[in-house]
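One protein chain is absent from this view; the other protein chains keep their places.
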Amino acid sequence: MIAGAWLCLLAPLAGALTITLLGQASSRRTAAWISTVSVFTAFGGAVAAFIGLLGQGHEEREVVTSAWTWLATPNFQVDLSLLVDPLSVTMMLIVSGVGGLIVLYSIGYMDGDPEERRYFAYMSLFVFSMLLLVQAGNFLLLLAGWGLVGLASYLLIGFWHERAEAVAAAKKAFVMNAFGDATMALAFFVLIWQTGTLDFQASFEGAGGLSQTAVNLVALGLLGGAVAKSAQIPLHTWLPDAMEGPTPVSALIHAATMVTAGVYLIVRAHPIFELAPSISDLAAGLGAITLLVAGLVALVQTDIKRVIAYSTMSQIGYMFLGAGLGAYGNSMFHLMTHAFFKALLFLAAGLVIHHLANEQDIRRMGGLRRVLPRTYIAFLVGSLALVGIPPLSGFFSKDSILASALASGGYGQILFVAGLVGTLLTGLYTFRLFFIVFLGEPSPLVAEHSSGHAGGHGHGEGPWTMTVPVAALTVLAVIGGWVQIAGVWHPFGEWLDPIAVGREHLALVEPSVVQDYVTSALAVGLGLLGMLIAWTLYGARTRPVPRNAALQETLEHKLWFDELYDLVFYRPAVLLTRGFRRGVEQPLIGGSISGVTLGTRGTAGAVGDAQTGYLRSYALVIALGVAVLVVVFITVQ
Amino acid sequence: MQGPDVVWYLVVAALLFSIGTAGVLLRRSPLIVLLSLEIMLNSANLALISFARHHGNHDGQIFALAVMAVAASEVVVGLGLIVAIARRRLDLDVDRLRMLRG
Partner (left out) sequence: MTTALIILPLAAALVVWLLPLPGRAVGSLALLAALAEVALWAVAVGGFDFERGLQLQDRQSWFSDLGVSYHVGFYGFSLFLAGLTVVVCTIAIAYAVWAGGDRGRAYHGLLLFLMGAIVGVFTAQDLLVFYAFFEAMLIPIYVLIGVWGGPRRLRATATFVIYTMAGSLLMLASIVVFGLSQDTFSLVDSGVSSNDWVFLGFLVAFAVKAPIFPFHGWLVDAYRESPPEVAAILSGVVSKAAVYGLLRIVIAKFPEPVEQYQAAIIAFATVGLIYASVLAFRAPDIRSVTAYSSMAQMGLIVIGLFSLNELGISGAIVQSVAHGLVSAILFLLAGMVEARTGTSAFVALGGMARGRPVLATLLMTTGIIALAVPGSVAFAGEFLILAGIYGVGWGWAAVGAAAIVLAAMYMLRLISAVLHTPRGIDALEDTPDVRRYELAILVPLVALLLVLSAWPASISERAFPLIADGQETEAAP
C-alpha cells in the first residue's frame, strides 16, 4: 500500500525527468509513450494503495509514511510525508486514472507538434504535482504540490508560446494563483505560531485550542488559496483565458483535476473550516454566486472551450456550496463525476477542434452530427451528465449536493434556490452549445474540412489514441454516479467516512430521503426546461434569441472583472513603478551619487587653491602647525 | 666628567633649528634647502642626545641613529631629484618648481 502510494507519486516525476534528460535523444513518439506509461503506472500504484486500504479495518485506514525531513529548524519540522487515506486515495485514482486517459489522448492530439517532448514532460510534471498535492501528509507539502500544479498549469497554458494571448493567459493564471499561495502561506504562519506544526492531524487538534479570530484567519487564508485555484469569484478570471492551452490540458488541468483542488483542500481541512462556521458559509456563498455568474456568462460565449470552462467554474461552484455546508462526501462525489463528464466534454470538443484544424468559434460550426457521429454521442452523453439527467453520473452527484443544501437550514435553502437556478442555466448553456455545434446543416467551415479530407486531418474522428479515451470516459460519465444513489446505497460516502475525526459520519448534513427526491425532481425538471428553451432558441430555432444590448455586453465582458482588476491593480502598479523610478530612484538615489561627485569636485577645487606650489609656504604652514601644537601641549600641561 | 648644563645644549639645538628653518623658508636653491633641512634634523639629534644623557636613558641615542639613517636616505632622494632637475636644464629654483600646485 505504502509502496503503491510512493510509486504513484514518483512514476510521473520519473517520466518527466526522463523525457527532459533524454532531450532530443528520444523520438517524439517515445516521449509521448514514456509520459503515458508513467501516468498509467501511477494509476497502478493508486489502485494498489486502494486495494491495500480496502483490506484495512475502517479505523486503520489512515497511513502516514515519511521519506525524510524536508524542512526543519531546531523546534519546527516538516517531513516529506505522504498520507494515504480514503480521501487521498480517491483523489489519486481520479488524478492518475483520468490523467492517464488524457495523456493517451494527447498522443493523437499533439501529433506533429514540433515541441511534443516538452508537452509530455510538462504533462508528467503536472500529474506528479497534482499527486503530491493530494498525497501530501502535511500542509507545507500540500502547498508545494499546490504551487507546482500552478507551475505546470502555467507551462501548459503557455505551451504555444508564440501566441501572445497564450503567454499572457499563462502569466495571469500564475499570478492569480500566486496570490492564493500567499494567503495560504499566511494561514500556515498562524498555524505554526499557534500550534507549532503543519501536520494535518496535529494542527487540527491544535486548532481546537485557538481563538476564534485565529481560526477564522486560518480558514480564510485556506479559502483564499482554494478560491484562486478553483477559479471561484473573485479570483476566477484566469480560467477562461487558460483555454489558450492545448485542449487536453484544459481537460486535465482546467476541468478534471487541478481546479477541483480547492474543493479537496476544504474537505481535507474540514476540521478547521468547521471551527470557523462563518468562513465555511462564505465558501458556500462564493460557490453559489460563482455557479450563477458562470452559468450566465456561459450563455453568451462563442468559443467552444470557453463555454465549457465557464461550465467548469459553475460546477465547482456546486462543489464549494456542498463543501462549505459540510456535505463533504457529496462534494467529493460531484468532484469525481465532474472529472469524468467534464473531461469527456473537453476531449470531445478537442475532437471537434482537431477535426476543424484548431477552429474554436462555435459560430463557424454546425451540423457536425453527420460528420462526427461518435463524437456527437460522446458529447451528448457528457452534456446530459452535466445537466444532471438520470441515470447519468451528474444526476446523482449534483442532486446530492442540492439536497444537502435543502437540509441545511435557512442559509442553505437560499443557496438551494441558487443551485436550482444554476441547473436551469446549465441546461440552457450546455445545449445551446450542443445544438449550435452538432445540429443543423453543416456550416461552410465544417463542409470544407469534411469533404476531401485534404487538410491532413482527414482521419475520421481521430486516431485510436484519441477515440479510446473518449469512449472510456463516456462509459464512466454514464456509470460513474452509480456508486451512490440517494436513499438506496452509499458506498462512496461510507468509503470516505473514516477521515472524519472523532465523529460518526464525515458529513455535517444528512438530507432525508424525501428531501433527496424532491430535489431531484426539481433539478431534473429545471434542467429539462433549460434544454427545452435551448431547443426552441438554438435547435429548432422557432424563436429568435432574445437580445438586450446592455445585458449582452455585460455578460460578454464577463461582468467587467478583467477591466476592474486592470483598473484596481495593474494600473496603480504601473503608476507606482513610474513614481518610484521618477520620484525616488532617479532624483534621490541616482541624484545622491551625482551630488557626491559634484560636491567632491567643488571641494577639491577650493582646497586645491591652497596648494600654491611654493615650497616655502608649505614649510611655513608646517612650522606654524608645529608651533601651535607646541603651544597647545604646553598650555594643556 | 661634568659637562655644561643640558640647557646649553638645548639652546644650541634651538639655534641650529631656527637657522635651518630660516634657510628652508628663505633660500631658493634646492641644494641649500636640503642643506638647511639637514641642519634641522641634526639640531633635533642634538636635542635627543642631550636629553638622553640628561635622563641617563639610551633611547634618545638610538632614536638619533634612526634619524641619521632617515636623513641619509632623504639626502639620497633629494640629491637624486636635484641632479635629475639639473639634467633637464631646468632652473634650480624652488619658486619656479611649482608644477604641482592645486
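Lettered A and B in written order, each chain numbered from 1.
We adopt the following convention: contacts are C-beta pairs under 8 Å (C-beta built on N, C-alpha and C of every residue); 3 or more make two chains touch, one makes a residue touch a chain.
Quantities reported herein were computed from a predicted structural model and do not represent experimental measurements.
**Student:** Name every shown chain in contact with the chain that has been left out of the document.
**Tutor:** Displayed chains contacted by the hidden chain, ordered by label: A.
**Student:** Of A:His58, A:His161 or A:Arg571, which sits in contact with the chain we cannot see?
**Tutor:** A:His161
**Student:** Looking beyond the chains shown, say which of A:Ala357, A:Ala521, A:Leu551 or A:Leu588 touches the absent one.
**Tutor:** Checking each option in A:Ala357, A:Ala521, A:Leu551 or A:Leu588, the one touching the absent chain turns out to be A:Leu588.
**Student:** With the full complex in mind, choose from A:Val475, A:Ala573, A:Ala610 or A:Val631 the residue touching the hidden chain.
**Tutor:** A:Ala573
**Student:** Applying the definition given at the start, please give the residues of chain A touching the unseen chain.
**Tutor:** Interface residues of chain A facing the absent chain: 20, 23-24, 68-77, 115, 118, 132, 140, 143-148, 150-151, 154-155, 158, 161-164, 167, 170-171, 174-175, 178-179, 181-183, 185-186, 188-190, 192-193, 573-574, 576-578, 580-581, 584-585, 588-590, 592-593, 596-597.
Keep this in mind: only the chains that are shown with their structure count from here on.
**Student:** Let me have the rounded angstrom distance from the C-alpha centre of chain A over to the C-alpha centre of chain B, please.
**Tutor:** 89
**Student:** Touching chain A in the complex: which residues of chain B?
**Tutor:** That would be residues 21, 24-26, 33, 94-95, 97-102 of chain B.
**Student:** Quick one: in the complex, what on chain A touches chain B?
**Tutor:** On the chain A side, the touching residues are 607-616, 619-620, 623.
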